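One chain of protein is taken out of this complex; the other chains stay put.
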Amino acid sequence: MSAPLLSVKNLQKYFPTSKNVGFRKEKLQVKAVDGISFDLMKGETLGLVGESGCGKTTAGRTILKLIEPTAGQIIFDGKDITTLRPGLMTPLRVHMQIIFQDPFSALNPRQTVGKIISAPFEIQKVNPDGGVKKEVAALMDRVGLNPEHYNRYPHEFSGGQRQRIGIARAIALKPKLIVADEPVSALDVSIQAQVINLIDDLQKEDGISIIFIAHDLSVVQHISDRVAVMYLGKIMEIAKTEDLFSAPHHPYTTALLSAVPQPDPRGERSRERIILKGDLPSPINPPEGCVFNTRCWKVQEICRIKTPELLTVGKSSVACHFPE
Amino acid sequence: MKNLLEIRDLKVTFPTDDGLVQAVDGVSIEVAPGETVAIVGESGSGKTVTSLSVLGLHNRKLTQISGSIIVKDKDESLDIVSAPLDKIRGYRGRVVSMIFQDPMSSLHPYYKIGSQLAEAYLVHHPGQKEAANNKALEMLSLVGISEPKVRAKEYPHQFSGGMRQRVMIAMALMNDPAVLIADEPTTALDVTVQAQILQLLKDLQQKLNMGILLITHDLGIVAQVADRVSVMYAGRIVEQGGVDDIFYNPHAPYTLGLLKSVPRIGRAGSERLKAIPGQPPSLINLPTGCAFAPRCEYISLAPGDSCQTLKPDLLGLADSHRSRCHVPEGMRDKSFAAEIKGART
Partner (left out) sequence: MPRFILRRAYFATLTILLVSIVVYGVFSLLPFDPAALTCGQKCTPAIVEANRVKLGFDKPLWEQYWLFLSGIFLGRTYGAGSAEFTCPAPSFGYSFNENTCVTDMLKEALPVTINLAIGAFVIWMVVGVGLGLIAAKFRGRYPDTLSSVFVLLGTSLPTFVTGLFFLIYVTIKWKIVPLSLSGYVSVFDDPVRYFQYFILPWLTLAILYAAFYTRFTRATVLETLGEDYIRTARAKGLSEKTVLLKHTMRAALAPITTSASLDIAGLIGGAIITESIFNLAGLGRMTLQSVYEFDLSVVVATTILAATVVISMNLIVDIAYGYLDPRVRVK
């Protein structure tokens, strides 16, 4: 087996916050990402799912070193980049790109589309054959934008088109890794399908590895080779997509799958639904033991005491004392 | 009239600096007791504008509204489009209630939960403070908030998103309304919390026999809770019918396109999604013919250039199933049936 493109080991990111207690400020930590590990192969898509606030964005940005990790290790292309200084990161950034969720705020409104897409060339001082302009026009064509719109501004485009601009910018330097942070969440279904197909095609053509962050399980299932389910900064279950969706082992995965309504009225009528109680606990004060224990329907005494390890169950890796 | 709510040929137009925005164009929808009627459509299709019209919440000076919206209250009924505003206020929150998309911003940040709830009762029962407070506590526990007495004294920011949406529901139900309008009630929530709220709405509906007008862009939610569905595109209803009709026997190319473009759990992941090309039209310069024509794959089946020149009518198929398309029904039946089969497996 070949070496993975990206190897993440026990990655942690704690954000400091504070609370006023009388005359003192008590220092607290938001445990946004709390020890996640996985490998990503070349050309593979890993889906990262979980509810709002579980640390998906933080994980994605920390992996790209846009945020400094608190602990753990990130090995990219055989090189340990965990503590690499920003200056030394710059040449590596050619190979790692990000696509943002919000197609409205991610693009500078005062720059033309051509300028936005050519920015990576300028930053990295890359001069493609035939010049930047020609390359940008080709990129625009490739993501389904009319190259004649080179001099237009982002506000002249619809949400789906802006997301295409973001994608063009991300693939400009032919990166090896793209972190796509909820790239289709803000889009309507009919447009969402266009963008998913585009990402799918580009990946097949260029063999890019993608970390695809989303909260919509249907989208993740569609696009990913493997899926990691996150909850309160931890990975609950990670498995090949078919395995995860056909035989979920973690109670949280099961509940999540059962909560997603499907566009199939007959199926919906006959479906048994697991409805979780309560809300997500705060990542400042996550529950002891298994972080899911406050909402789990299989909870036993040990779940409140001992943190379950990510262990192999069937074809998946699962962090649960009582996997299905 | 057996329906609690009858919207007839509703048209809503906003004059703006760029021109007239025809946000809603000839929408007709009915809601009967105990029934959930869904309006589904993409962003900007006119769902919220329609629902705000039912409570008369558009600024009348800045909006042109025509058609009628009949709301039934016991033996009386009222046309929201033409009735005087104080008459409408007597219906708001008492006969028809509404909950909104964003529970974070829909509660007043400076008033206690309990007093916001009580106020909803007091408007329609002036002076009955004690009854209002009791009703507030009763409703809070009905929507599953534990320790209602304590929580009633708290402020909205002390509640999570899901809890706030429960509070909004409790507030909407303070006067046992006949109809509840829910405008994307779970869009801002996580799926597991969404499942809780949808379940809650269903339970409450059974208990109180309310009619629910549910607005959403999520076909999964429609499939889960709706009895009847109206699909909107660019301010018009393009298809209307029972939930099974819409999902298993769609007749408008747009409905079919939507159904084909949603990724589904369980379907082979590697299969390509069938996206609808292009994007929705601007409401200011709608195409003269069918608004969907620029994106439609079935134009060639329609007679002549009718798609580009004539607005199709919303025509009946069977029972209450109606759709808007120039392609003769017989031809649609055959080619759609095969496609929808493909999409469902």
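All chains are identified by letter, namely A and B, in their written order; residue positions are counted from 1 within each chain.
To be clear about the criterion, a contact is a pair of C-beta atoms (placed from the backbone, for glycine too) under 8 Å apart; a residue touches a chain by one contact, two chains touch by 3 or more.
What you see is a predicted model; the values in this text were computed from it and never measured.
S.K.: Using the touch definition from the top, which of B:Val12, B:Met171 or B:Ala195 touches the missing chain?
M.R.: Answering carefully, the residue with contact to the hidden chain is B:Met171.
S.K.: In the whole complex, not just what's shown, which of B:Phe14, B:Tyr91 or B:Tyr233 touches the removed chain?
M.R.: The one listed residue touching the chain not shown is B:Tyr91.
S.K.: Identify the residues of subunit B touching the omitted chain, counting contacts across the whole complex.
M.R.: For subunit B, the residues touching the absent chain are 55, 57, 86, 89-94, 97-98, 100, 102, 105-111, 119-120, 123-124, 155, 157, 168, 171.
Assume only the chains that are shown with their structure count from here on.
S.K.: Contact residues on subunit B for subunit A in the complex?
M.R.: Contacts found on subunit B: 42-43, 160-163, 190-196, 198-199, 217-224, 226, 243-244, 247-248, 257-259, 261-266, 269, 272-277, 279-280, 344.
S.K.: Considering only the defined contacts, which subunit A positions touch subunit B in the complex?
M.R.: Residues 51-52, 158, 160-161, 188-194, 196-197, 200, 215-219, 221-224, 241-242, 245, 255-268, 273, 275-276, 279-280, 295.
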